[in-house]
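Just below is one structure, and these are the notes that go with it.
Not every chain is included here, but those present sit where they belong.
As written, the chains take the letters A, B, C and D, and residue 1 is the first residue of each chain.
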């Protein structure tokens, strides 16, 4: 179980419920996943993390789906089990198809391979890639 | 300098030139960046890596720009200096604006933060996130 | 189960028991956790690792609790499941409260975020930060 | 140079200057390091990151020095060059001595070693370490 346990809605303080309510409203769901229930033991971190996520994941120059795909790509690259599971669900909800998932993973795999080839071969940055 | 040095076009074998030519044709450029010149000391790896990249990065269920953004996101998350420089250039060529770059980095940063929060708090995967 | 299995006290050689005894005496406990029982298949690594840990974790310029917190912070950042579980227990025994745990994780999360922002934006080291 | 360049105080908008001013006031310094000048191209991320750092690094259950040490430990473990340089400076300003630095690095090194031993040997989590 989570280190500090999970705080369910019915057991939550007003402050925590306000965040839970906003998460459900923003995501148009009627439940809260374990990540937030675990963080709720630290209301300041719960609130700050949620508000940061909300700001960062809002559509802007990139659309919502693209952002979800990048979140999943990073989570897969970092091999975070919980995050892969939750953001696979999140990306699907935002429109990720099975074909997109497969292409995403193929890119994540290749990037991890060539990152090590570039570092392992001690390749110097090309002048043309340097910002003037 | 790169561990085994760099192989310039004029010094390359037929086999290597064939890969260089295809890279330049596919990318519509007239130069080869150091990564490929370093790998060229191992022609089998040069050819395999290029063909894999070409296959993986071709537009499919995801478009070319989205794939470049994911490549850059993984490279930034892995903190590979060469790869960040080269894929920032690659993503820009594919259409990434400064605003998209900034949003991309914001997502990469948040994913790295919450990956550790989820792992550090030992959060269990929600049943709803498990594939049936 | 662990790759090479676990060696229980009653099945251990004299050499291994000597390490187990010292671990229990140093930690003032009457049991050995699985990490050591797994390493015991390689007595040289068991002994070397224990002696290194004992030296490194002894109070010095930093107190024991601060060292346990740092061990846990690195384990959470690396997302090592076993290590997070065992060092959460270890840090609590050394005096970590729930509030300290929550603050620790918040710092670990932020550091992981800003590490990628600094790398992703290719920020150059300020002259003032360079050692003369 | 940083991907999007650096925004100096004299070239900054009101919004950015307000963050710069608060950073200097909080840290009691008269200069801004490159990290913030690079992020300033994305004022929303600049402001959010600063406010998060300020909240997370404020003394609470852990004092300011302990938090700086953890930030540096994570940065060293992640091998982020910029972050190691800047947080070594930050930790020193908060009171880290050379002896503390050396002990910190010794713990970071050991944690990285045993994290891989635990994972590599596939050690199962002890029942006593599981949260009930």
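A few remarks follow.
Keep in mind that, in the parts below, a residue touches a chain if its C-beta (ideal position, glycine included) is under 8 Å from a C-beta of that chain, and two chains touch if they have at least 3 such contacts.
What you see is a predicted model, and the numbers here were worked out from it, not measured in a lab.
Total copies of the shared sequence across the full complex, per this structure file: 6, with 4 shown.
Note that in this section only the chains that are shown with their structure count from here on.
Common neighbours of chain C and chain D under the contact definition above: A, B. Chain A and chain C touch with mostly distinct residues; of the residue numbers seen at this interface, under half occur in both copies.
Relative to chain D, the most remote chain by averaged C-alpha coordinates is B. Chain C has its Cα centroid 27 Å from the Cα centroid of chain A. Separation between the centroids of chain A and chain B, computed from CA atoms only, is 20 Å.
A separation of 34 Å divides the Cα centre of chain B from that of chain C.
The residues of chain B that reach two or more other chains are 77, 79, 81, 85, 88, 102-103, 105-106, 108-110, 112-115, 117, 119-122, listed in rising order. By the touch criterion given at the top, residues 1-4, 31, 33-35, 38-39, 45, 49, 52-53, 56-57, 60-62, 66-67, 69-71, 73-75, 77-78, 80-83, 85-89, 97, 99-100, 102-104, 106-115, 117-126, 128-130 of chain B touch chain A in their complex. Remark: chain D residues 3-4, 41-42, 44-45, 49, 78-80, 131 touch chain B in the complex. The part of chain C that touches chain A in the complex is made up of residues 79, 88, 98, 101-103, 105-106, 109, 122.
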